[in-house]
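One structure follows; several queries about it will come next.
Note that one protein chain of the assembly has been removed; the remaining protein chains are unaltered in position.
In this document, chain identifiers A and B correspond to the written order of the chains, with residue numbering beginning at 1 in each.
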Amino acid sequence: MIQKRDLTCIGCPMGCQITVEFEGEEIKSVTGNNCKIGDRYARKEVIHPERTVTSTVAVTGGDKERCSVKTRGNIPKDMIFECMDEINRVCIPAPVKIGDVIIPDVCGTGIDVVATRNIHKV
Amino acid sequence: METNEMMSYDIVIVGGGPAGLAAAIAARKSGTERILILERDKELGGILNQCIHNGFGLHTFKEELTGPEYADRFIQQVYEMGIEYRLDTMVMDISADKVVTAMNRSDGMFRIRAGAVILAMGCRERPRGALNIPGYRPAGIYSAGTAQRLVNIEGYMPGREVVILGSGDIGLIMARRMTLEGATVKVVAELMPYSGGLKRNIVQCLDDFDIPLKLSHTVVDIEGKDRVKAVTIARVGKDMKPIPGTEERYTCDTLLLSTGLIPENELSAGCGVEMNPVTKGPFVNEIMETNIPGVFACGNVLHVHDLVDYVSEEAGKAGEAAARYVQSGCTEASRERAPIRLTATGGVRYTVPSTIHTDRMDDLLTVRFRVGAVYRQAYVSVYFDDERVQHQKKKIMAPGEMEQIILQKKKLLEKPDLHTITIKIEEDDASDAIKSSSDGKAISSANETSGAADGAAHRQTM
Partner (left out) sequence: MLYDVIIVGAGVSGCAIARELSRYRLNICVLEKEEDVCCGTTKANSAIVHAGFDAATGSMMAKLNVRGNEMMDQIAADLDVPFRRNGALVVCTDPDELGGLQELYDRGIANGLRADSMEILNREEALAIEPNLADDVVGAFYAKTSGIICPFLLNIAMAENANVNGVDFFFNTEVEKIEAENTAPGGERIWKIRTCNGEYRTRYIVNAAGVYADVFHNMVSSRKIHITPRRGSYCLLDRTAGNHVSHTVFAQPGKMGKGVLVTPTIHGNLLIGPNAQDIENKEGTNTTADSLNEIIEKAARNVKNIPMRQVITSFAGLRAHENGHDFIIGEVEDAPHFIDCAGIESPGLSSSPAIGEYVRKLLEEKMKPERKENWVGTRRGILNPDSLSFEERNELIRKNPAYGRIICRCESVTEGEILDAIRRPLGARSLDGVKRRTRAGMGRCQAGFCSPRTMEILHRELGLPYEKITKSGGDSRLVIGRTKEHSGEEE
């Protein structure tokens, strides 16, 4: 049976209203998107939804006690809290530079958690 | 430093956030050497430093960055260009003749004579008091941005069980942040019949975590003498007043408010800059210049933006214009004719800019505006005096999102007698225009309720 789902694209702030028709794991059609990102998002969202996770990790010896981080790519949506558990356990020493890998291959997703700000050593 | 001797700079930029940074870089690229950024926080980057979520810079850098990463791209350029800046420095006063008085711990109070001033102070959040929310006044009530700073920069949790009033983007973003950090967000209540935040944020900050969004709801009581104990929300009618009998009580220890942003223009007003009562920001012309020649404004101090990319773009323009102004010997640009006025009407709340001198405008000029209600399948129309020259259909327009039209210089020059350009929303009879039960009337009554002029929910660059 062909299923239909209406989605709001989160690929960019436009928030296109997309309609996806799919049968099992097979996408039949994607409509309403204004760009490729929307198409890609919609295909993934109905089968394997993914998200980027942003948070902070504890830092010692720096000019701040928290450093913001992100998953360098999307991880499966149902692994967000598992990923947070790992992020919450980490404590890194200063200095930190944007892009430094904080947790490689978080939760076996193949995605690294990286720093998104610079922390100076004090 | 000798404080008695007045320093002088070609351009003084008030604020080192996204607008100030982009303005400084553009001014330097335009050839102005003596530029000084004054920043009140201990680092450059402004509010972006606490906006650790991603979604910034898609227009500017064609990639999705977090706030601190986006800011860092500009900060690194400021470093490389050797642009001067002072941190932990509060600007206390700007005079009409462009003397900037500032203060910090090491330099004391000092005055700077500026060739041009760029106002880039950003905005602040509307507090609880401005909404006249009844109840007690315990600890645990935070504006969403203050909570964001506590959680993301300082690393402190404001509470465990949270109710959020207002669905502005910071509120939505904080719903997710608090949830990821282990708190329970029980509900997001929104006074208006539509969210003031970006759609994507509703999906990935609320829907992803099954946080209910209650539109047309407001807080009617706050319990707890010391710390928040419970919050009661109720549905509001078309008059924006709570409907008795619709109350729902949520036990919680925290109430976050995301109910609007107000440009921070006390300094601008102090030096005689004319304010637009709708945006609460200065009136500017086609080069982001206020009514005071040589005083420019950009970013959220001018009007509250939805995307930081637009802030950077607009600020770049202000920086270039300020550079041209000082390079031309700080004289007013030639004005061949009276400026063309831009008028916002029929659902358009305001325009930036509000006047255009055709002799100074670029070949293409972006005019940004916001609408006062949700419109579907409606048209944005542009009139040159009485003649309709643009009529563009939009699938959806909402108060939370900034809209734009582009004016061509050559089209304006074709009409030497052009006096007024009007931008309005038009709905043809056949269209299924829904205005979400909130027409202009509802908006203005919301204003009364919220006690502020810009009652339509605002989004921000966060």
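Keep in mind that, in the parts below, a residue touches a chain if its C-beta (ideal position, glycine included) is under 8 Å from a C-beta of that chain, and two chains touch if they have at least 3 such contacts.
Predicted, not measured: the structure shown is a model, and the values here were computed from it.
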Among B:G15, B:G55, B:G115 or B:P158, exactly one should touch the missing chain; which is it?
B:P158
Chain not shown: contacting residue from B:M103, B:L215, B:I243 or B:V389:
B:M103
Just checking the interface: what residues of chain A touch the absent partner chain?
56-58, 66, 88-91
Identify the residues of chain B touching the omitted chain, counting contacts across the whole complex.
3-4, 40, 88, 90, 92, 103-109, 111, 124-125, 127-130, 132, 134-140, 142-143, 145-146, 149-151, 154-160, 181, 220-223, 225-227, 242, 253, 447, 451-453
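Criterion: only the chains that are shown with their structure count from here on.
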How many angstrom lie between the centres of chain A and chain B, each centre taken as the mean Cα position?
26
Write out the stretch or stretches of chain A touching chain B in their complex.
7-13, 15, 17, 51-56, 58, 64-66, 68, 70, 77, 80-81, 84, 98, 116-118
Spell out the part of chain B that touches chain A in their complex, as residue ranges.
49, 52-55, 58, 64-66, 68-69, 72, 151-155, 177, 180-181, 198-200, 202-204, 208, 306-307, 395-396, 401
